[in-house]
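One protein chain is absent from this view; the other protein chains keep their places.
So that you can tell them apart, the chains are marked A and B in the order they are listed, and the count of residues begins at 1 in each.
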Amino acid sequence: MELGIKKKAKHKSLPTISGFLSFLIALISLAGLNVALLIKEKVFPGIFIYQLPMLSIFLGIIGLFTRKRSRLYAIWGISLSIFLFIFTLLMVVSSLSINYKP
Amino acid sequence: MELDKAYQENVNDLYRYLFSLSKDHFIAEDLVQEAFYRAYLQLEDYEISNIRAWLFKVAYHAFIDFQRKNKRLIIQDQIEERGNLSMETPEKKLLEKESFQLLLNDIHSLKEQERHVLLLCDLHQLKYNEAAEILNMKVNTLKSHLHRGRRKVMERVKERMMVDE
């Protein structure tokens, strides 16, 4: 029985960071989308609605299989990215059904 | 800042509690961190009348959640623990710590609710109403759990003494 404190080094920092990064990247994408919406940009910048969310989901999945505290971030990151995809899809669908011109 | 101070004073207490729950140094250390994280997540500057009891509550829930997520892990740990027990080498450990471990094993062999009641009330000296609040049970229920738990522990101690003799 060891009650002594061992400094257990940074063995958990790497997985933790993947969830954190997932969340962070999703937040950046979301911020980009907000800017695009607020300046009424007609064509959404693909990096914010495709590349970055993909990366975020990838990192989030890594984060999911790691430690519990990272999991919260990973879940947020993945959820936000999925939201971005659904958002894009629904926007495309509804844009097409509004005043559609061939 | 006062909250920080109050939290700091309870770090060791919380560690001992979580250790007695998990019987594992690493898990306890992790859960202490988790408990403080949660404590801050839930409130940063509210006033709480009884910080110690409140922290115990947070720690208790942190442990329960941990247990739920890692069911298999815990069971394995316990098996390992018991394995260690059979190959006990008392000379390697201090007497107090050995007896503490025996006590812990006794308590951990109880039913879950009895175990939690005993850990809070006897090992960590929380008041009945505080413990009842943490475990979300009525004080009377808690008392009966406590009574039954204590008797069972004594039975085990007696059994052990008889074997020793």
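In this text, contacts are C-beta pairs under 8 Å (C-beta built on N, C-alpha and C of every residue); 3 or more make two chains touch, one makes a residue touch a chain.
In this text, contacts and distances are computed from a predicted model.
Asker: According to its UniProt entry, is the unseen chain "Fe-S-cluster-containing dehydrogenase component", "Anti-sigma-M factor YhdL", "ATP-binding cassette domain-containing protein" or "Imidazole glycerol phosphate synthase subunit HisF"?
Answerer: Answer from the record: the omitted chain is "Anti-sigma-M factor YhdL".
Asker: Which of the displayed chains are touched by the chain that has been omitted?
Answerer: Across all of the complex, the chain we cannot see touches A, B.
Asker: From the list B:21, B:39, B:53 or B:117, which touches the chain that is not on show?
Answerer: B:39
Asker: Under the stated touch rule, tell me which residues of chain B contact the chain that is not displayed.
Answerer: These residues touch the chain not displayed: 4, 7-9, 11-12, 15-16, 32-41, 44, 96-97, 99-100, 102-103, 122-123, 125, 150-151, 153-154, 157.
Asker: Tell me which stretches of chain A touch the chain missing from the display.
Answerer: Residues 3-5, 23-24, 26-27, 30-31, 33-34, 37-38, 40, 69, 72-73, 76, 80, 83, 87, 90-91, 93-95, 97-101 of chain A touch the chain absent from view.
Rule of thumb we're sticking to: only the chains that are shown with their structure count from here on.
Asker: List the centre-to-centre spacing of chain A and chain B in whole Å, with centres computed as mean CA coordinates.
Answerer: The computed centroid separation for chain A versus chain B comes out at 38 Å.
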